[in-house]
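Complex shown without one protein chain; remaining protein chains in place.
Letters A and B name the chains as they come in the text, with residue numbers starting at 1 for each one.
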Amino acid sequence: MTEQEISSALARAVNEVREKNPMAPSITNTVTQDFVANAQLAVGGSAAMLYLADECESIAKIAPAFYINMGTAMPFYAETLPRTAKALTANNTPWVLDPVGIGLSSLRTDILKQLKIFKPTIIRGNASEIIALAKLWDLIEDSGGLVHGVESTEKVSSAKPAALALAKFTGNAVAVSGEEDFITDGKEEILCAGGSELFTKITGSGCALGGVMAIYLAVATPFIAALTATTMFNLAGTKAAEFDAPASFKVNFLDNLYKLTAEEVAGNFRVVGSFENMFDFSL
Amino acid sequence: MTEQEISSALARAVNEVREKNPMAPSITNTVTQDFVANAQLAVGGSAAMLYLADECESIAKIAPAFYINMGTAMPFYAETLPRTAKALTANNTPWVLDPVGIGLSSLRTDILKQLKIFKPTIIRGNASEIIALAKLWDLIEDSGGLVHGVESTEKVSSAKPAALALAKFTGNAVAVSGEEDFITDGKEEILCAGGSELFTKITGSGCALGGVMAIYLAVATPFIAALTATTMFNLAGTKAAEFDAPASFKVNFLDNLYKLTAEEVAGNFRVVGSFENMFDFSL
Partner (left out) sequence: MTEQEISSALARAVNEVREKNPMAPSITNTVTQDFVANAQLAVGGSAAMLYLADECESIAKIAPAFYINMGTAMPFYAETLPRTAKALTANNTPWVLDPVGIGLSSLRTDILKQLKIFKPTIIRGNASEIIALAKLWDLIEDSGGLVHGVESTEKVSSAKPAALALAKFTGNAVAVSGEEDFITDGKEEILCAGGSELFTKITGSGCALGGVMAIYLAVATPFIAALTATTMFNLAGTKAAEFDAPASFKVNFLDNLYKLTAEEVAGNFRVVGSFENMFDFSL
């Protein structure tokens, strides 16, 4: 795609979500559900969080997109997640997978192995998670590094081979979030930046980003959906950084998500400036 | 009741909650628990969220009121909800039912069918939910419409027959929230308005409204409890709408809930203005 085509596609996605208010239901962690839902609503989408397998199967048939974040796994996830992914695939419903907490338990490993055949429409994670998932799915060599918990210990650039391997396997998009953001669908590759160090001082910006990508999946291609959400987070984060403390920053970040114009998003999707001004917001 | 009697009852409810700080424990969805609890505290009440059947039974005996919101149903709801409703009835503890997500799964349908005999003290929902519940309980004819998810697809006015049928069956109050709000106990009928379009851009205002109705059930009749909470949400929402973005709006809405005077509530419970200024806040 040319820069101009990407710009136009971003503007279209921003506007179409505001017109259609698409719902992207979620299975997502209990810590950040409020933030995820409010971010989805702020960009013009609609939210619903669910836990039960049959409810997720039922809504997978009618929702235009779905978000699965493995955050605070509960015992019944073993049934809910694979059944939901299967139903999404059967209904051609696009979905975002956020493999947060990969490696923490055999339950997560088992579930993530089962999800491989369903080829998520967007995989979003920090560098550590993207590398761990590509290893778990045998798409890159496992040199033995370990991932613990929810914090990224890797740079975004180090996850590029893993992201490309995942994108080639799924035929869809992969987004590595961090200091800078790497987004690819195996053909297009783009490096974005922006945001604020304050993203590391609030919880859930990564989860909210995944949830908002799911909203844009309702109206755009995987690559454009990932890029639209990432660009909006970078722009709204940069604007909100005029507030110099985390809770005010969070309020103003959501306000700015709501206020961003399609033109701003279309004109600023790259924003790769000096690396000193970029920060990790990997949670 | 005369307009003057209603006004006096509203002022009394506002003041009595601030004096007594009654607790209305909740079984409620994980997405909006923080908002529900903070709204309950902002009006002067007290909050506790629970999941376990025996804990709910135990607290049903001592709490002055209770809130049941079916939002993010979990597997153990099948046991917790009917046992809690039974304990509430056995102890004459008034409670609010919010049948959010009605129709999403056989679990919800089964639970809601079981709750019928316990006749909730207030039923609160958007128009779609109220209509669906009246159909599920065989109180109005089921013409075959479907409800999916948590968004209202019906106008408040279309739910009036369903609301009246439910109120007549329970002998208690029903509140239909939306663009305007219809509140009835089968005898009294009142249409309120106010609020802000921004209620549709934040998550959980409907849940918080149900939770606050439960607080007022501790000191007032079902009709007055529903009307007090609705009036406060409409007034605080209208005031907060001076902030033109959702996260600032939410902060200021809670601040205004806390600051509203009994006189303001008593003098503005109807606020039915031009319909152009009214909006759906059905989630």
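Just so it is clear, a contact is a pair of C-beta atoms (placed from the backbone, for glycine too) under 8 Å apart; a residue touches a chain by one contact, two chains touch by 3 or more.
Worth saying up front: this structure is predicted, and the values here are computed from it rather than measured.
*Asks:* One chain isn't shown here. Among B:37, B:65, B:115 or B:232, which residue touches it?
*Replies:* B:37
*Asks:* Among A:1, A:104 or A:191, which residue is in touch with the absent chain?
*Replies:* Considering the complete complex, A:104 is the one touching the chain left out.
*Asks:* In the whole complex, what residues of chain A lie against the chain that is missing from view?
*Replies:* Listed in rising order, the touching residues are 29-32, 34-35, 71-75, 101, 104-108, 148-151, 200-204, 244-248, 250-251.
*Asks:* Using the touch rule from the top, list residues of chain B that touch the missing partner.
*Replies:* Residues 23, 25, 30, 33-34, 37-38, 41-42, 46-52, 54-55, 58-59, 62, 74, 76, 250-256, 258-259 of chain B touch the chain that is not shown.
Here is the rule we use: only the chains that are shown with their structure count from here on.
*Asks:* Measuring centre to centre with CA averages, how many angstrom lie between chain A and chain B?
*Replies:* 33
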